[in-house]
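Input: a single structure, listed below in structure tokens.
Every protein chain of the complex appears in place save one, which is left out.
As written, the chain order gives the labels A, B, C, D and E, with residue 1 at the start of each chain.
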Amino acid sequence: MATPARLLRAGMILAVVLGGQFLLAAAAPVLTWWWGRNAGYVLAVGYLTGAGLLISQRPVLLADQAVTISWPWLPSLGVYAELRMDALSLIFALLVLGVGASVMAYCPRYLSPDSRHTRVYVTMTLFAGAMLGLVLADDLLLLFAFWELSSILSFVLIGQDGRPQARGPAIQALVVTTTGGVALLVAVVVLTASLGTSDLHLILADPGRLATGPAWAAGALVIFAAVTKSAQVPFHFWLPGAMVALTPVSAYLHAATLVKAGIYLLMRFSALFGGQWPWDLTLIGLGLLTAIVGALLALRQHDLKALLAYSTVSQLGLLVSVIGVGTPASDAAAILYTIAHALFKATLFMLVGIIDRQAGSRDIRALSGLWRAMPITVTLTVLAAMSLAGLPPTIGFVGKEAIFEALVTVDEVPWLGWIAAGLAVLAATLTFAYAARLVHGVLSGPTRQRELYEPAWSFLAPAAVAAVLATALGPAVAFLSPMVERAASDARPQGQAPYLAFWHGFTPALGLSVLTVLLGTLLFWYRRRTDPVLAAIPTTSPFTGHLERWRRALVRLGAVVARPAQVTAPAPYLARPLLAVVALAAVAALLLGPLPARHPDATRPGDWLVFGLLLVTLAGLVTTRSALAAVALTGAVGLILAIWFLATGAPDVALTLMLVEVLTTVVVMLALRGRPGRLVAPGRRVGIIAGIGLAVLAGVAATAATAALTGRRDLSPVGAWYLREASSATGGQNLVNTILVDFRALDTFGEAVVLAVVAVGLIGFARPAEAVRHRPDAVRHAVDPVLELAYRVLAPVMLAASAVLFLRGHQELGGGFIAALLAGTAVGLGHLAHPAGAPLLGRLRGAPLLTVGLLLALVAGMAPLAVGRAFLTPVKLPLPGVGSVSSALLFDLGVYLMVLALVVAAVRRLDSAPAGPAPGPVRERDR
Amino acid sequence: MSVLLIVPLVGPLLAAAVLLALPGRLVLRRVVALLATAAVIAVGVVLLLATCDGEVPVLRVGDWPPVVAITLAADPLSALLVTVSATVVLACLVAAAGTGDDRRQAFLPLTMVLSAGAYGAYLTTDLFNLFVLVEVMLVPSYVLLALSGGPGRAGAGRVYVATSLLGSTILLAGVGLLYGVTGTVGLADLAGMAREVPAAAVAGGVVLLAFALKGALVPLHDWLPRAYPVASPVVVALFSGLLTKVGLYAIIRIYAVLYGGDPAYHPLLVAVALASMVIGVLGAIGVGSMRKVLAFHMVSQIGYVLLGLALFTAASLAAAIFYLAQYVLVKAALFLCAAVVRATRGTDRLSRLGGLASSNPLLALAFGVAALSLAGLPPFGGFLAKFLVLRAANEVGDWFVLMVAVLVSLVTLLSMLKIWGIAFWGEVPRAARERTARPGLALLGPPLALGGCALLLGPLGGPLLQVADAAAAGLLEPAGYVRAVSGR
Amino acid sequence: MSGVVWRAAVRAARIAGFLAWFAGRLVQANLVVAREIVTPGLGLQPAVVRVPLCARTDTEVALLTLFVTLTPGTLALAVRRDPRVMWVHGMYAADATAFRRAVAELEGRLLAAVRPVGGGRTGSEGGG
Amino acid sequence: MIRMLLASVILVIGVSLIVISSLGLIRLPDVYNRMNAVAKSGSLGLICVLLAVLLLLPSPRTVLVGLVAVGLQLVSAPVGGYALARAAYRAGSPLAESTRYDELGGRVPAVRRRAGRG
Amino acid sequence: MSGPLIVGVLVAAGVFLLLRPGQLRLVLGFVLLGHAVNVLLLAAGGLHRREPPADGGGSESADPLPQAFILTAIVITFGITVYLLRLLRRASRRGSRPPETWDGGPR
Partner (left out) sequence: MLLLDVVLVVLALSMTVVLGRLIVGPTDADRAAALDHGFFVFLAAVAVLAVRLDTPGLLDLVLTGTLVSFLATVALARLVHRRRP
């Protein structure tokens, strides 16, 4: 028994190994910078060190304990980043690191010497880290994170910086695996929610807690995830496609690690879902189907890499089916065969890579008689192929025997065991046949290539080690036995797995093995006859073609969806919100219950006068085609409303409205000058009718909303407060102005900032050159004596009135804004009289006014902070020479300047372009 | 603490004033803008720490009594959004120095005013003041769009200004109607009103509709992909981090406070959320420039956030807030990547791009991280966000929602892969071979840093989730906030 | 000193006199136009008349323009500086010479009123 | 009482002038004749109304404000009227059929062609 | 009912102008909508109290707050109108459109 302290130390080892993997990845650029492609050796040592550290915990695991460590990750959800290593994890971790080390050691000789391959090394090492994390994760969320990380990194590895032939397969692989990943995420969500924890170990420890509904869903989703990742039918198409990757990458990803993630997942979740017939039968059925389909497809390949890829599909299918059996023996068989497959498949990939490099081809038909030139390579290939074919004495043989034995015991349905075993034999037969073709391809025939040599030992060594292990571990399988048994019970705590042995005696499984060899030999022998049959098998999954078609359809659909956002005219963009408003009003009208009564005195006879005038004006406005009429009628609307505001007790509003109308007219004039005075045609009849319809609906909605939601209550508490207190609180008599300057100064500040921004916009737009170019002569003649006189006489009056309105604003009609508008009209008049720049007022510039105004308002607003009061609190400020001045007054002055800045900027900048028929001197026409 | 509340509003405005007074000195101007924004970030963090401890700092502008004062207040949600938005602004300022956007005199002051409006909108509790601050934010955006836009900016600007303006008009009408029904525009005084007074619910509906338009929710979304892609990428990044977010924030706040999360509206909200998610992502896959793709994605991502609001549980609100925070950063990173692309290649049309991964690995890294985060893949922040949304959907047992969310994330990945496959992997176009410029640190730094944030938010998402939890608790039970604001 | 005051007073008196005269003419012209509008049938004899001016400064021209325009029945359409000419639209201008004379009378009275006492080119309003 | 009566009379005169000039707006044949009638009678009418109001609301301040307003109206109205008349002619607004002669430039002023080029 | 009706006709006319082609119509449409909202705001304060708000005002004193709102809104609308006109000026200066339509809508 390990003490807690020891376990803690052991837990740290997990963190160290996993973290070390990522550190290695971070260090890889440095390593490749130093050693170039040879950095792989250093990395391999790193991998092996990690493996060694993990193996050092073997005693703990064999003592039926697990090594764990955890940090809080999302504490509020009870999610911990928890690592946990039991025997099952250890075996997978060792495969990851061990095969990883050999691939790393293989890379330096495989990769070209002329570049550093930093990205390959970094990504591979990160990928190994992700896989390691996946098998060590003891939290669903963490497991999922590593699962998807491995998908992303494999995408990067397959994609190889976007070589043309790699793009499609990489994207395909990522799409398929992340689709599965999303399914896994949903499973994680479902499991976490229904079990109240995301702790994998806790969830697996008590499978009974899971309710049936979620169990079905989660189980199906987990299978889906595993099937996509392990390239099972019908998602098998992405794996052969991914063979465009570098051979070492293929060796690692598609033999030992990535695809095994699915296997690991199924094994892990066996404890939760295993023993339920839907789970079991799905796995068995799907697995065997994949095994046969994969093997058939492998059999018809000529490219060795493609052959190996389909072979992987097939072998993984076999594994999946065995996991579905769900006995201790079957679990042990699955684990053993996982090890076996990793060893021989990695070997084969590496050897194919060597052959490809040396012989310049990996097409069976092009290779011939290699054994004379490269005896060691060929020997190793044969050994690995024997393992693949399940021939003694290899570990492949032991594994396959165990699989047959396990499948026979299936008993959910009578005879199912034998049917399953029969199908497995069929798959194994096909496997034997393509293994034979592989061997035959490299062995037979004359040596065609002239300059064919055995590769350097350093190139061969990694493959050799793996090949020897794959062979030697067959007889020595007992060495693996304790760990495999432990792992089997970790996967599914349901009793002791049988002791693994090389020789089982004369069992049915042995008979099946013999049968396999016999049938396989026949199949190989009559390969000329079977070839046409094989060639007729479609290579692709039903998805391959459809996937692209679906993607295209999606893009087309997307283009349709995006179309409304390409229209140029603003009208459609405005119609939808308006319709939404109308719809809201309609729904409200239907659902809103009785309302309080409207105040009877809310309408006076004079109002109808205003309404009638308004109606006439608006009718003219919507029908006219004269720009001037439209502008003038809009001005008339403003004046009519000003009367209404007067009649309803809002003189400040009326005054402001009047000034704004005048200034707006001036600005419109500046903006439209020199343009034809016609509005564009109102458009097609359908559009007009639709416009009228929407306009009427909106009008009705607005009327209804106003009628229903206003005028049904008495004075608001805020309003009452102002009427009662505002005057004494501020010393001002004009309540509206006190609200603007004191109580809601922040609004006023905001509004002034808006104007300031518009001024900045106007100033920012104009190109000075343009402004200057057209000025001088357009203008010298244009000084009109009458306007000039008006300017001289009236501008001072306007400015004086502005000053009066500003200073008395707190008490009576007026205030900073109104005053500034009046000053603005003086500026406007100045511009009309002297387009080149009026004396005095023509010197005003927007930018300085703006800056000073903004600063003044801000400083006045912040002054109270100095005496511990809140922002924008009116306080008395000392002013040398005058005594004191209210900060509110300074604030209002700031607002005044900003408003004036806008008018100045508008007048100066809107007119900076060449105008059309500018008012010039009239010349007499000689008659 | 309370006095800090004015810093996000006044600081940038002061900076804007100083910037207007300092024409010419570019370096000095940049420093001023950066300092102001950094100060806001600092204040945001301080507010965040304080509010997560349950404090609600309150500032009554002008020291007036609560019944009339415009009151600024911070809770974890506002503080978080201030911090995140200011971070985006900071990144955009740096990137603008890289692209040269800030060489235009108006750029920095306008950016400052725009950000001040957004921060103010997060902090104010007065609906009319909210309207004003939204205008303070939007008007600079009109100018920025027109200043920075490429060809076609006039048409796009017209659409943008027109829709914004219509939104503002509707908003103001809604605020007026609320005042007509209730006699107040203070959020605290309005708390729960919509559940008690049906007429208030209608008036509030008008306000929400306005913000739905500003937040670009389907079916009121199409102005955004029409207008945004015309602006320079840095400006779009700025917009994406602030403008629609304010709309979204207002919807969240008003629905939580005024409506008290009334479940009667959940189906409608869910429908809008799902429609936004789906339409947005489909649009993204159907268009052909980086900025357009990203603009459509904004619509889609906004849908995710709204989904969290629609479900209105502690988990879903936390998910929405987490999602919002991470996606603001990620989206800004992506737009800034587009800025790099445009600065180096002169275009971001996919049909004229290719080979960026090999010519600019750091850019590829930044884009890859952000894109994967956007698609909700681990180990990035987007993954946790998606997980939280799915978890919330599962919690209320809505499998349809769950499935849609999942499928949308897959299509998101597809559209990101589309950009990746064409722009980063494809052949380098002949035109680009001569004129590819090397991006400087100012240009590459911001997207890398934001991408780094996206990366860190995965493994280190715990604290953000804590903030989101605190914010969600505040929305679910706004009594504390209301009490502090109303002073009762 | 007293000379200045005296001159100003004389000038003010002249201006007041002119204004009184003008007010009378204004009322008269208003009545004419009002009758024209109210009574059925139109007896208009409109024309655009070229009126040479004696005014010297822009200010004088501007003032004259204003007074012409203020009077019902006459409307200044254009002025030219060199030589100083004004075109006036008259509602009753069948006889161009008589019309010109009427305008000239107005001009003469105006100039007499506004020009500084004792001659001199510049007026209080300053040159244009 | 007398004040009220006087005020009423002036008020009625003022309003009548305004009404008459409004009618002129309908009845007179061309823009120049209309302006002739309107810019003056209307302005005078407004002045009368203002004077009536001063009588009705007698206080130093209203008197001051009212008189200043009257003065301003007298100065400002013809400025607008002149600007408009000049613009109308330059823009080629047609003269009524009954117009006897046009010493400025015929019905097609020279300005018009120049403007067309600019 | 005059208040609501005024709002209604202003909205109807404004919306109609917004939906027709041409940029000047757009600007004027928004001006009308701005007016409509202002009337609505005043109505929200209650149209039965019509004295200008004054200190300690009686039962006839209008609610001053909506008036303050309106003033703020008018200013903002004015500012934005100026900006829109600026856009219009720009658009018309870009040339390339037939001289008939200075306010180019969809063609």
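Note that a residue touches a chain if its C-beta (ideal position, glycine included) is under 8 Å from a C-beta of that chain, and two chains touch if they have at least 3 such contacts.
This one's a predicted model, so the numbers in the text were calculated from it and none came from an experiment.
Residue in contact with the omitted chain (choice from A:409, A:568 or A:665): A:665. Think of the hidden chain as still there; on chain A it touches residues 606, 609, 612-613, 616-617, 619-620, 623-629, 631-633, 635-636, 639-640, 642-643, 646-647, 651, 654-655, 658-659, 661-662, 665-666, 668-670, 672-673, 676-678, 787, 790, 794, 797-798, 801, 805, 812-814, 822, 825, 828-829, 832, 917, 919. For chain D, the list of residues touching the undisplayed chain reads 8, 11-12, 14-15, 18-19, 21-23, 25-26, 31, 34-35, 38-39, 42-43, 45-46, 49-50, 53, 56-57, 59, 61-62, 65-66, 68-69, 72-73, 76-77, 79-81, 83-84, 86-88, 90-94, 112, 115.
In this text, only the chains that are shown with their structure count from here on.
Any chain that touches chain D and also touches chain E is listed here: A. The minimum number of touch steps linking chain A to chain B comes to 1. Here A-D and C-D are compared, and the pair linked by more C-beta contacts is C-D. Averaging C-alpha coordinates per chain places the centre of chain B 56 Å away from that of chain D. Taking the mean of the C-alpha atoms as each chain's centre, chain A and chain C sit 79 Å apart. Listed for chain A are residues 567-568, 570, 574, 578, 702, 706, 709-711, 713, 715-716, 718-719, 722, 744, 747, 750-751, 754, 757-758, 761, 765, 786, 922-924, each touching two or more other chains. Residues of chain B in contact with at least two other chains: 128, 132, 135, 139, 142-143, 146, 158, 162, 166, 173, 176-177, 179-180. Here the touching chains pair up as A-B, A-C, A-D, A-E, B-E, C-D. By the touch criterion stated above, chain C contacts chain D in their complex at residues 26, 29-30, 33-34, 36-38, 42, 44-50, 65-67, 69-78, 87, 89, 91, 93-94, 96.
Contacts from chain B toward chain E in the complex involve residues 128, 132, 135, 139, 142-143, 146, 154, 157-158, 161-162, 165-166, 168-169, 172-173, 175-177, 179-180. Residues 785-786, 788-789, 792, 921-924 of chain A touch chain C in their complex.
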